[in-house]
Structure formats: C-alpha cells, structure tokens
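Note sheet for the following structure.
With one protein chain removed, the remaining protein chains of the complex are shown where they sit.
Entry: chain A
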Amino acid sequence: MALDQSFVGRSYPPTDPYEVGREKIREFAEAVGDFHPAYTDPEAARALGHPDVIAPPTFVFSIAFKAAGQVTGDPQLGLDYNQVVHGDQKFAYTRPVRAGDRLSVTTTIEAIKTMAGNDILDVRAEVHDEADGHVVTALIKLVARGPEED
C-alpha cells in the first residue's frame, strides 16, 4: 500500500525526557559483550575527558526508535508494520550519550519513496539533552516490503 505522501516533512513534538542510567548502560554494554571501561567505570570515563560513563555508540537507537514509533504507528500514515525491515541506520554525534543525560527526541519524516513495490520511509530523530544541546541525530530507514508478486 502506498504511504500518504503528505506526511513528508511532518515533525512530531519532542518526547518526554529519557533519563540515561549507569546501570542501563552497563546492561547494554554487557549484552553486546563490550567491556570497555568507559562504559562502566566513571574514573576511566573521566580519564578520557567525559564527565561520567558514556554509552556505546548504538545505545541511543532504542530511545530514538521508540520516539519514531509516533511516526511509524500513526494510523494515517498507513505503514504495515508487520512487513517492515530496518534498511539503513546512521548516527551523527555532537558528543557521546552519557549517564545522567535526560534526552528528548524530536522526529521528522524526511522522505517517503516507493521502489520496486516497497515503501521506504526515512525518519530523522534529533536527540537533545536537558539544556537543549544537540547530542546525536539518528537517521532511520525503514522498508515495508510490498505484496509478493506471485
């Protein structure tokens, strides 16, 4: 099903802040098997110039993707979520996410395309801290597979 093109450029209001906890970062780092001390040891993080433990680069995805749910779950858009796969993912960082951050996400629909029967949705998620400083932008490309030809 073709998606509603009038959604291109649409922005959604900033989400309520997500507070980044040290133990959540530790849980994520352990889940990906990454034992870099900057993720778990505040002293090691400070030695690298960070005020507290930092999160692995892809940690922020789940926060951004949850915010993008405002877009993908909007019934007016017409996205068949059962057919959605993650196509591309990009991050552009101003600084790493760190413990104590209160992050708010603003999502925008950047583009809607149809290619070879698939709907392609580009969502931009801008992540800011409590002082409204930019932390990271996540660009999420979702592909909704069209019906099989046969």
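Structure notes:
The rule is simple: a contact is a pair of C-beta atoms (placed from the backbone, for glycine too) under 8 Å apart; a residue touches a chain by one contact, two chains touch by 3 or more; residues count from 1.
In the analysis below, contacts and distances are computed from a predicted model.
Matching "Dehydratase", "Sigma-70 family RNA polymerase sigma factor", "ABC transporter substrate-binding protein" or "Fe-S cluster assembly protein SufD" against the UniProt entry of the left-out chain gives the name "Dehydratase". Looking at A:Gly9, A:Pro57 or A:Gly117, the residue that reaches the missing chain in the full complex is A:Pro57. Panel shows chain A; residues 27-28, 30-34, 36, 38-39, 47-50, 54, 56-58, 61-62, 65-66, 85-93, 95-96, 139 of it touch the chain omitted from the view.
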